[in-house]
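Missing here is one protein chain; the remaining ones are kept as they sit in the complex.
Up next is chain A:
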Amino acid sequence: MYDAPASEQKVNQQTTKISARKVQVYYGDTHAIKDVDVDIEDRTVTAFIGPSGCGKSTFLRCLNRMNDTIDVARIEGDILLDGEDIYDKKVDPVQLRAKVGMVFQKPNPFPKSIYDNIAYGPRIHGLAKNKADLDEIVEKSLRRGAIWNEVKDRLHAPGTGLSGGQQQRLCIARAIATEPEVLLMDEPCSALDPIATGQVEELIDELRESYSVVIVTHSMQQAARVSQKTAFFHLGNLVEYGETGQIFTNPVDPRTESYITGRIG
C-alpha cells in the first residue's frame, strides 16, 4: 500500500497536481469507491489499471466532478486540485472541467461537423480572438490527435460519420483543444488499431511536457509504455500505487501481482 511519509509529502508539494484523501463514492446503496488516497503529480502520466467494474472510471469521473451529472452518485472525502478543494461550494464545476478535460470510454462526437466538434470548447471558453485563430487551434488539435491527415479534406463533414477509431481520436483532439491542465482519458485506445494507438501514445508522451495525464487502460503493455506512475484498483479499493517500473517488476501486494501476471501471462 502506498503510504507517503510526511516528510516526502512536503517535498512533493510543488509537483502534486491532484491530491485525493479518503474518497468514497456511492451509487445509491452500492459502495463503488472505498477510502481512496492518491496524489497525482504534475507533468506525469498516471495509469489506472484493474479488473472491469473495479471503479476506475468512477474515480476518474470524481476528478472533474462528472459524477455530478449522475443523480444517484454521492461522493465523500477531499479532492484537492492545486491545493483547492474541488468539491467546495465556491468552486464552479464548469470552470473546473475546463481545467480538467476528459476523454470518455465510448467515443461521443457531437452531431456537428468535424470542425465544429473541435471548435466547440475554444468557442465556449473564448480562446480564439478571430476566425484565423480558431482555424489554427482546430488544425493544431487535429494534428496532435493524430487525425489531421484523415480529415483535413472534409472538416465540414459530420463528426458522427467517422469510423469508431477516428471518432475516438476526434474526441481526444476535442479535449486538448481547450488546453486543459489535466487530461483524464478513459480507455482512449480501446477502439484504435496499433498504428493509431502508437500515435495516441506519442501524443500522451508529448502532453506530459506541460500537463498531467491520467489514463485508464486494460492493456498492461500500454500502462508500462506510457505511464510513470501506476495505480491498481480492485473492488473499489486502491490496492497499490507507485512507480510504474516498481509495480510491474516488483509489486508489493499479492493481488497486484496475480492481476499483472494473469494478464501478461
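Everything that follows uses one rule, which is that a residue touches a chain if its C-beta (ideal position, glycine included) is under 8 Å from a C-beta of that chain, and two chains touch if they have at least 3 such contacts; residues count from 1.
By our rule, contacts and distances are computed from a predicted model.
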#### Entry: Name per UniProt, for the chain absent here [options: "Sarcosine oxidase subunit delta", "Phosphate transport system permease protein", "protein-glutamate O-methyltransferase" or "Tryptophan synthase alpha chain"]
"Phosphate transport system permease protein"
### Query
Of the residues listed, A:104, A:211 or A:232, which one is in contact with the missing chain?
A:104
### Message
Which candidate, A:30, A:95 or A:210, sits in contact with the chain we can't see?
### Response
A:95
### Among A:55, A:121 or A:188, the residue in touch with the chain that has been omitted
A:121
#### Entry: Residues belonging to chain A that touch the chain removed from view
64, 66, 69, 71, 94-99, 101-102, 104, 106, 108-112, 120-121, 124-125, 160, 171, 174-175, 178
